[in-house]
Structure formats: structure tokens, C-alpha cells
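Starting off with a structure, shown below.
The complex appears here minus one protein chain, its other protein chains still in place.
On to chain A.
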Amino acid sequence: MAISRRNLLRGAGGVAAAAALAACGSNTGRSGSGKSLSQWYHQYGEAGTQQAAEKFAKAYKDANVTIQWIPGEYDQKLNSSLLTDDGPDVFEGHFNAQMAKSNQVVPLDDIIADVKSDFSEIDIASNTYNGKLYGIRMIDDPQLFIYRKSMLDKAGIKPPTTFDELIAAAKALTTKDVKGLFLGNDDAVDWAANQMLASTGQRFLTPDKKVGFNSDKTVAALIKVKELVDAKVTLTGAPTNWWDPSAFNQGLCAMSRQGMWAIPGIKQAIGDDFGVFPSPAFDGGTQAIYLGGWTTFVSAKSKNVEAAKKFVRWLWIDQTAYQEEWSLNYGFHIPPRKSIAAKATKLQSGQAAETLKFTQQFGWVDDPNWTEAMKTAMKDMCSNVFLKGADPRAELATAVGKVENELKTLVG
């Protein structure tokens, strides 16, 4: 095991060279002159979106903006990178109070002040915490139900407006090859955890930050959804989940949970043989449309907070042509700026126009105080009731307990 000095040096040289190469590899392009900003997007499904994002970044002259297009588990990757100094300067995401409370994002009131009234009020509210606005909404994504006109016509059924009608329609539309309704591959769990309460006329949290759903109405709604799940008229285990319209396009189901983004794709696949309707109302409740979407933020850990804010102002406030392109040229989204939405001709006809009309009537948005841990509590409740057959009242009590516990740490 004797090694000559020369060989040893050669070996050490190799290690040093490798180390030097490794150092090159970790160059993130932030060094050098001029301001550099990194901007993160999750991977959008629609073709052309990544090229558009890169085009926008390139057109910005005051800083060198690099795009990170993140496939897979976007939220988890974002969360862990926001803990470090190497995270993004500008990123898209979903706001919750925890982000503001733990100083992950900076307030953006100053860059939006002169045009704030042009943004939809509920979008502003859903990104506000303690009176400060933390995010600029990029797109609004209404979630609703779609149905095959021909199948409903054949069965003599009108689009359901109540949950009882939805169950009846799903039963009537189920045949050997077609299921009546597709809520998702987890059956109703994710849908109900997010959207059921709004259709009972309740909210997750009251304006004074208390639990807003500890009621018999919630229990009754849970029992109703369980009835739907047990009827075996829902599609589950499809190759793709609800947000991809493939299962609907292939005729595996007659009605489906869907988002407005999918409308161009459905139209291309099956023409005009489809319509839209809002989430049906539970007893004593109301029809509802969940208005999801994406919002852009500036990281508090950014080394160039001012430059990042300037870029956000430029892209998501000043460049109205780009905002319109982002909302309407790939999938369909509602532009959050009223002036742009009003000009959007693509949203003025057909199913898109219907969706827009329903959204204005029934739309609701996320509550910034509704955190991930609370969402998990709701999903566990729904999973336990619908799939494991647990007692709805006891499960509701557990979920309420968990949410109250979270509220204590959040509100203090």
C-alpha cells in the first residue's frame, strides 16, 4: 500500500481540479455586474406558457431575470428554498398568513397603490394580512362542474343546482361504460375538503377569525356527500386526475369537476357538446364557485428587494398586454384586472362567458388565515367520513379542535 509522492500529488491534484469544477457548477449566475433576479413558476400544463414566461423576463431591461420552471411538488420545493438565502427573488404561489407572520414575503402596497381599485376586491382581500397587501394576483382560476350536453339531453336531465339533484343526475347518467360524475381520483375527498362548505353557505373562518363551520349544516353536508360516494356512480382511479379533462373527453364520465383553464382543450376535443354549472347548493346553502389562481410575491430574503418589486410592478401591473397574453393565449384564466377582463373577447362567448357570469355571481376566494395544517385537518375529516365510514359528528369535532388549535398559534 505504498504510494509514491508523485502519485499522491497527482491524486491530490485531481481532487483539487474536481473541487474547482464543482465550484463552477454551483455558480448560480448571480455574481457579476448589474442586478440579477430569479423568478420561479410552477410547471403550467398548457403548451407555450414556459416560452411566454421566458419572453417576458427577457423583455425586462432593468435587471437580468432568470426563470426557474419547477415541475412536480412546487409548494414543497418553494417552502424549503424560502428558508435559505438561495431562494427566488420573485415567485408565484398561494398566500397564507403564516408567510407574512414569519416574514417570508414583503408588503407590496406601494407598487400597486395607484391601480389598486382596478384589481378585483376579493383578490386583494385574499392576499391581505393585517391591512397589508403581500401579493399581486396574476390569474384567477374558477373551478366548477362541466357536463356533456348530449348525455344529459338523452337522459332528460337539466344541469343540477342542488346537491340532491346532483346525486340524482349522477345516478341516472351512470351506465355500464360511463360514470355519472368525476370529482377526482380520491372520490370526493379533496373536492369536499375545499369546496363543500361554500355550498352550505358557510365559510372556513368567520371575519373575526373563529371557526365558521361547527354546525349541523356541515354534518348534513358530509352525510350527503357520503351518500353520493356510496352510490358508486362516481368515477375513481382514472389514469389522470380531474384537472386534466382527458377522462371527460374520453367519455368516462358525464359530469366532472373542472377548472376554466381546461375549456380550450375540451373544445378542441369534443367541440361544443359541453356546458358548465357552479357547485350545487346543499340544503339551506347556495351555489358556489371557488376562485383559485396564482399570485406573485417578492421574497423577504431577496438581496434585491427593491429591484424585485420594480420587476413585479413592471410585469404584473404595467405590462397589460403580457397579462392578457398570460391569461388568455394558453389555457383560459380570468385576468384579475377589471380593465383587462372587460376587454377579453375570448371570455365573452360560449362556456367561458357562462363561467365568468357564474363567477361574478357565486365566486369565493381563499382566506389568508386558512393554513396548510387546517386544510390537512379538513382532508382527514373527509377521508375518514367518506372512505372509512367514520362518524361525521365526531370527525367534525376533531377537525374543529385542530383548526382552533392552529388559530391559537396563528392569531395568538
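By definition in this document, contacts are C-beta pairs under 8 Å (C-beta built on N, C-alpha and C of every residue); 3 or more make two chains touch, one makes a residue touch a chain; residues count from 1.
Assume contacts and distances are computed from a predicted model.
One subunit of the complex is not drawn; among "Sugar ABC transporter permease", "Ferritin-like domain-containing protein", "Two component transcriptional regulator, LytTR family" or "Anti-sigma-factor antagonist", its UniProt record names it "Sugar ABC transporter permease". The residue from A:Ala63, A:Met99 or A:Met138 that touches the chain not shown here is A:Met99. Among the residues A:Pro107, A:Gly184 or A:Pro278, only A:Gly184 touches the chain that is left out of the figure.
Contact with the omitted chain, checked across A:Leu197, A:Leu328, A:Cys382 or A:Leu396, is made by A:Cys382.
From the set A:Ala59, A:Leu83 or A:Ala113, the residue in touch with the chain omitted from the display is A:Leu83, counting the whole complex. Mapped onto chain A, contacts with the missing chain fall at residues 1-3, 5, 8, 11-12, 15, 75-76, 79-80, 82-83, 98-99, 101-102, 104, 177, 184-187, 189-190, 193, 235-239, 241, 252, 371-373, 376, 379-380, 382-384, 387-389, 409.
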